[in-house]
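Structure provided below as structure tokens; questions to follow.
Only a single protein chain was left out; the remaining protein chains are all shown in position.
Residue numbering begins at 1 within each chain, and the chains themselves are lettered A, B and C in the order written.
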Amino acid sequence: MTGWTSVDELVAQIPDGSRLALIRDGCGVAMTATRALLRRGVQGLELVNVPTGGMQTDLLIGAGCVAELETSGVSLGEYGAAGRFADAVQRGAITLKEATCPAIHAGLQATEKGAPFLPLRGILGSDILRFRSDWRVIDNPLTDGAADPIVAIPAIAPDVALFHCPMADDAGNVWVGRERDLVTMAHAAQTTLVTVERRYAGNLYDDATLAAGTLSSFYVTAIAEAAEGCKPLGLPNHYDEDEGHLRAYAEASRSDATFAAYLDQHVMRTEVA
Amino acid sequence: MTGWTSVDELVAQIPDGSRLALIRDGCGVAMTATRALLRRGVQGLELVNVPTGGMQTDLLIGAGCVAELETSGVSLGEYGAAGRFADAVQRGAITLKEATCPAIHAGLQATEKGAPFLPLRGILGSDILRFRSDWRVIDNPLTDGAADPIVAIPAIAPDVALFHCPMADDAGNVWVGRERDLVTMAHAAQTTLVTVERRYAGNLYDDATLAAGTLSSFYVTAIAEAAEGCKPLGLPNHYDEDEGHLRAYAEASRSDATFAAYLDQHVMRTEVA
Amino acid sequence: MTAFKKEELLIAAMARLLRGTRHIAVGVSSPIPASAALLTRRLSGGSTRVSILGDPSNTFWSDGGKELFDCAAQGRVDAFFFSGAQIDGSANINLVGIGDYPQSKVRFGGSYGSAFLYYMIPRIILFRPDHNARVLVPKVDFISAAGTSPPEVWRRGGPHALVTGKGVFSFDRAVGRFTLESVHPGSTMEEIKDATGFSFDVAPDLKETEPPDAETLDLIRGAVGGEIAATYPKFARETLGVAT
Partner (left out) sequence: MTAFKKEELLIAAMARLLRGTRHIAVGVSSPIPASAALLTRRLSGGSTRVSILGDPSNTFWSDGGKELFDCAAQGRVDAFFFSGAQIDGSANINLVGIGDYPQSKVRFGGSYGSAFLYYMIPRIILFRPDHNARVLVPKVDFISAAGTSPPEVWRRGGPHALVTGKGVFSFDRAVGRFTLESVHPGSTMEEIKDATGFSFDVAPDLKETEPPDAETLDLIRGAVGGEIAATYPKFARETLGVAT
């Protein structure tokens, strides 16, 4: 833990070309930090969606920040298709590593456990496998010769994990609550950057109830305060998503021109509270 | 969840011959339930220590209830050796599946994930591997031919998991707090039996802070109230272990005769508050 | 017979397919499947558990997003719903794109968990309200998840039925083919044949899809509507007539 910092300083710790792990919608998407990252003009990111993406991924792709994307799916949910994602894939503008949700979880858990891969059932017969030359089909070694093919999912090792949580304490411990995927991401990533709604006065480990939902500062590189840091997405128990904004974004994401206008108006102008 | 019941009814759901997963000391060892199980005269248990054992395992072995034990180690900690365990091993009275801690975690996580095995680094060169004919050395399939041996740990599938927690609610949700190994055990086991210090009034999921440390009733077969249910072992944030009792047990465990006297005095007579 | 909406017919038809399940999980953006699951729970007297992704009052997950997949892998999820941009006669589903991969002519979100859950959950119900030959194709352009597997592939789950806006099909995993079991009121078998891009069998006792009876309609519009309103207020209000 290097300490508490500003959102701009936080995203300065995401080098161009980083393999960047991002959590799915509704579990702590760091949107304020993402806008700061876009303003910085980050380049060549290799995104890992954990395990799916939404507006955040679509924004980064639309702004030309993404070289590669590993995902199980990108959409704007009930607001429709992620237009910049679909456009970039169709134009071949990004390298797409098509996956399925539990494979991304397994890949991160492999890194968490120091294993080169985890075996995963299912998948066989899916075209996903045909296009994932890094995935291997092996024979279950425990069957003593009977055929039992299973897919070996290679470890996914992000350089950086970025997410948003309700609170963190002065020592840098972060309260993730039920969102245990954030723990896996932090364990698997070299650098973990977190924005939070607020500072917690005291040490989260001093309260046995809070400790149960706490990620230790040991795994956290830096933290910045960002009230309403998921908006226009929501943060459970804190605020709902901004439906009007998301509907407008879905519209904007349909073409380069409307996306550029959105980016200029809602991202590139300095964040105002 | 079949519901709240008595400790005796709870342990009635552990059939003779069950593969029974037990948590390590200090994390919620269900000692009151274990005494009830001993009084019932359970036979032929296949214990899985998660990942180590102490007095609970030694008691069950000493009383002749155990046919097989998978463990990474059994001891009474600072009170010394687990006498009945050592004696049973030396006499060949139990089948011992010698393991190492992360292998037991990996085996349970394999079952949790529906995988037939998980690969685990280390171990190669240890005699543990020589005596575990069920473990296999495979070549890492991702190296494209370069030798990289790694051990495949088979899934461990307990019939029953038994542990003790601070509280559970009427619906059967259990607050495990930081003891996430209990979650893995419950996910991996067919039947999960829990004793708790007390009933929580309300639903644990209605409080976002408590929800973060909650195991759903979905994974829980039955619950019984057992105040001080870990004693003479301790439960963090609730009570310390009873040092005098544990010292006396360590003495008693040194021989069949002294153990028999302990068993009669402290276990076989009906539990009195 | 009480008048009913198409959505109510579909909810009742799917609930019949879910009978006897202990645990039904429902993905996001699925008001009709979620309503069918909640109706099943009502009809079971509460013994069927329902998990609706995205609805905190109907989920018990506390181990992250991986828990659904682990739970299914443990054999603890009995039923789930998939849609498909394309579905073919072998029950392969395509959630990825139309045309040659990767630079598809039309690109959808992605396969999500289908490539795992299809193999793990015993009763997968394929649901696609718009029944036409663009959706129900001879062969999908991209197999997100395969309908059947060769015998050496470990598989607990798979396609159980296909429910569309025109009828209900069962799926025989051994044969690898759909069988039309019932035709919704207002549709005909000829119409279904014309609108289906793959060949299928027809049940010898082909029936009309049983309309929801008055009691079921009361449940759908009452208790189920009230519950579904938490996640899908617009659907509950506009389709089920719930005052929200």
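Keep in mind that, in the parts below, contacts are C-beta pairs under 8 Å (C-beta built on N, C-alpha and C of every residue); 3 or more make two chains touch, one makes a residue touch a chain.
Just so it is clear, the model here is predicted, and its values are computed rather than measured.
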Counting the whole assembly, list the visible chains that the omitted chain makes contact with.
A, B
Sole contact to the chain not displayed, among B:Leu10, B:Cys27, B:Cys230 or B:Val267
B:Cys27
Given A:Val183, A:Val196 or A:Leu235, the correct residue touching the omitted chain is A:Val183
Using the document's definition of touch, tell me which of B:Ala12, B:Ala67 or B:Cys101 contacts the absent chain.
B:Cys101
Take the complete complex as the reference. Which residues in chain B touch the chain that isn't displayed?
24, 26-27, 50-52, 71-75, 77-78, 81-82, 85-86, 89-92, 96, 98-103, 105, 109, 120-128, 131, 147-150, 178-184, 236
Touching the missing chain, which residues of chain A?
111-115, 173, 183, 187-188, 205, 211-219
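Methods note: only the chains that are shown with their structure count from here on.
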State the pair with the higher C-beta contact count; candidates are A-C and B-C.
A-C
Central chain, going by Cα centroids?
A
Using C-alpha centres only, name the chain that sits farthest from chain C.
B
Once you find the CA centre of chain A and the CA centre of chain B, what distance in Å lies between them?
36
Would you kindly tell me how far, in whole Å, the mean C-alpha position of chain C lies from that of chain A?
29
Roughly how many whole angstrom separate the Cα centroids of chain B and chain C?
40
Among the residues of chain C, which ones contact at least 2 other chains?
56, 61-63, 69-70, 73, 120
Hey, what residues on chain B touch two or more of the other chains?
113-115, 211-213
